[in-house]
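A single protein chain has been omitted from the complex, and every remaining protein chain is retained in its original position.
Chain nomenclature is as follows: A, B and C, assigned in order of appearance, with residue numbering initiated at 1 for each chain independently.
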Amino acid sequence: MIGRVAGLADLLKGDGSADRVVPPSGFTAHLTLFTAGAMAFLTVFALALSLAAGQLADRWESELARTATVRISAPEAQMATQTAAVLEVLRTTPGIAGARVLDAAEQAALLEPWFGPELPVDSLPIPRLVEVTETGAGYDGDGLRLRLAAEAPGAVLDDHTRWRRPLVRAADRMRLVGYLAIGLIAASTAAMITLAARAALAANARVIEVLRLVGAQDVYIARAFVRRFTRRALSGAAAGTVAGAVMMLLLPDMGGDSGFLAGLGFSGWGWAWLPAIPLLAAGVAFWATRAAALRVLGGLT
Amino acid sequence: MIGRVAGLADLLKGDGSADRVVPPSGFTAHLTLFTAGAMAFLTVFALALSLAAGQLADRWESELARTATVRISAPEAQMATQTAAVLEVLRTTPGIAGARVLDAAEQAALLEPWFGPELPVDSLPIPRLVEVTETGAGYDGDGLRLRLAAEAPGAVLDDHTRWRRPLVRAADRMRLVGYLAIGLIAASTAAMITLAARAALAANARVIEVLRLVGAQDVYIARAFVRRFTRRALSGAAAGTVAGAVMMLLLPDMGGDSGFLAGLGFSGWGWAWLPAIPLLAAGVAFWATRAAALRVLGGLT
Amino acid sequence: MIELDEAAYSYNSDDLLAGMTLQLAPGSFHFLTGPSGAGKTTFLKLCYMELMPTRGAVRVFGTDVRAMSRDAVALNRRRIGIVHQDCQFLDHLSVAENVALPLAVSGRDPSSEAGNIDELMAWVGLDGRRGARPPELSGGERQRAALARAVVLSPDVILADEPTGNIDWDMAQRLLRLLVELNRMGKTVLVATHDLNLIRAAKAQVAARVLRIRDRRLQSAGADL
Partner (left out) sequence: MIELDEAAYSYNSDDLLAGMTLQLAPGSFHFLTGPSGAGKTTFLKLCYMELMPTRGAVRVFGTDVRAMSRDAVALNRRRIGIVHQDCQFLDHLSVAENVALPLAVSGRDPSSEAGNIDELMAWVGLDGRRGARPPELSGGERQRAALARAVVLSPDVILADEPTGNIDWDMAQRLLRLLVELNRMGKTVLVATHDLNLIRAAKAQVAARVLRIRDRRLQSAGADL
């Protein structure tokens, strides 16, 4: 492994003589540089999308877990039994992590936005609220409703998750799309660099012929191409990544303060992914070109 | 315009003789096909993202417009004056489209989830609620609070938009990112096809020389290249678009029923954009190759 | 057909060719000789409009080459058959297709003239190699194919650059006879060659004028030939 890394470093330094013998090949060079750059740029976007969507999904998911309540409206006398029945039902329902009866202060806090702080909660015939925490897998809402109706007629499941769940799903989906896009971009980059390398090799068939004629070994010829494409992919992708990162920083940072959607930018560890992009591109270029070069050379006399 | 379209159609039919004289150029061919395909595929994704984010933003935006309330807690005697004062303040606040006092039934409906349907709203000292509809531009929340504190001491602005606005912003941002990605992809495609065309022209410098030697005119030579690249871009992009569309259809259609986030798929008019992708790609390839070919040919004797 | 009027050419600052005056009359036969590097190929390139004179004028079919558009150059080249010193071919086409290339390029249908092509290939002794690719030909076969391609459009003028450089004496004489035959059909022929034996052999068959490039100038070769 260390040898391989050293080999790569060696590659990037270059070898004046071997590099001169393969012509500069202007357009495949530009093409490779540009492809690597554009792909890296798009990767930054896709990565940001995935990471942001992932964070969003996680945050929403965790908020979701606390947004179902069971409301028990019953005559004072039955309140205690029905509450106990509800808690028992909830305890035995798969997908429910916990249930907790809200105390008077909490109930008052919930009502505050509507009635102001002075509402006499104790003196009102208000229902009792049970906060339900679900597990990641979630529970079967309709089944729970049926059971509650049977066990505690005054209990109503108020599933606030219903309208938030699609949000979580959407965020999850965004993340999926982002990863899919990254995979696609990586595959396209590999394919395009392979094809560009093969185009360069094909365009230089005569050069290769001359080099073989004067006694050049395959590795000598292959190395000139591999070195070139690896370096181009590395620098192109580095430029693209930097451009993408700058773009991300320049995007107006909206919604930041609410903390609810920290935004599409990278936060914390997200940035750590960026240097991987050019390195991956260089690795892809290295192997793709090497394979292409040795294959083309193997077919010659 | 019609002439131009006819010219394009003519191009795609091909001309056996002129097409044979330029060698098949395997790798640039694959490269162009693949690039066009991959780029079209990514465009489908970006387009879906943009359209879905746009719909989401619009829907959330319209829901936002109805989610601020002013709550007036005041002794029975002052209730009418303070309500009038609040309405007056709201009427003269820029960014507020309308304000409406909720009647008892509506207030009961709002409270129902918490207290059940039997809550005696009339007998409770509950505050009066004023629903505020804002204009698209929105209002200055802090300024309004100050004015309300001065005019109606019992009035509290309850801005429910606060936690939803970031969502709208996020959706808007997604849409922006999507359009940006489409722009980037289109620009990259143009650049890559131009470079591929130039690479092909450079690789065929000798062919062009021979053709000039035997008396071929520039248009004859250029046409062979332009036709080839246009056709490749068209078919590559068509394949990529179809693949992208199939992929979109295969993505699990989640969150559909809630209607809140119809999902990332295309809906209705969204599909109409798809056929534009290969046509645009072909157009880009046509002009990019034409410019490259005539430029290269102009530089020869 | 082709006229040079005090034409000069220089690749860099120094003149390679200077003060060249010549008229290629219709139906004439010229040889161009001179040591390696004298400028024979350069002279031919002036005649077929690949190079423009740096001074003086070159007129092809009556038009000054400098006044010609790129398309006019292309059209005029169809009236000039060129045997290039490097015998340039399209390696992805067969030899027969390469010979027919000027037909395709000038918008004629090569398949309708397949008979002519076959005849032409036999004339240069390549009927057995019709389907081969140019890189599969021997050096001499390539030169013969280049001659066949040069005459396929029945040009008025034939310019041949070392057409016998890679072929043996028997074949060279056969090629010479082909050129003489074309000249008898009324075509103007200019052959650049360093092979003095070929020129001597030709003089027995045709009234050829021998030009020599010496000291950057065009001279008529003396009696030493």
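Quick note on the criterion: a residue touches a chain if its C-beta (ideal position, glycine included) is under 8 Å from a C-beta of that chain, and two chains touch if they have at least 3 such contacts.
Please read these numbers as outputs of a predicted model, since none were measured by experiment.
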When the whole complex is taken into account, which chains on show are touched by the absent chain?
A, C
Taking the entire complex into account, which one of C:S13, C:S36 or C:S112 touches the absent chain?
C:S36
Selected residue (touches chain absent from view) among A:L87, A:L176 or A:V207:
A:V207
Residue in contact with the excluded chain [from C:Q23, C:S138 or C:S154]
C:S138
Touching residues of chain A against the unshown chain: what are they?
17-18, 20-21, 23-24, 206-207, 209-218, 220, 297-298, 301
Since one chain isn't shown, list which residues of chain C touch it in the complete complex.
11, 33-37, 39-41, 85-86, 136, 138-141, 162, 165-171, 194, 196-197
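Going forward, only the chains that are shown with their structure count from here on.
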Joint neighbours (chain A and chain C) are B
Taking each chain's centre as the mean of its C-alpha atoms, which one lies nearest the mean of all protein C-alpha atoms here?
B
Farthest from chain B by Cα centre, which chain is it? Let me know.
C
Computed distance of Cα centres, chain C from chain A, in Å:
67
Take the average of all CA coordinates in chain B, do the same for chain C, and state the distance between these two points in whole angstrom.
63
Report the inter-centroid distance (CA atoms only) between chain A and chain B in whole Å.
20
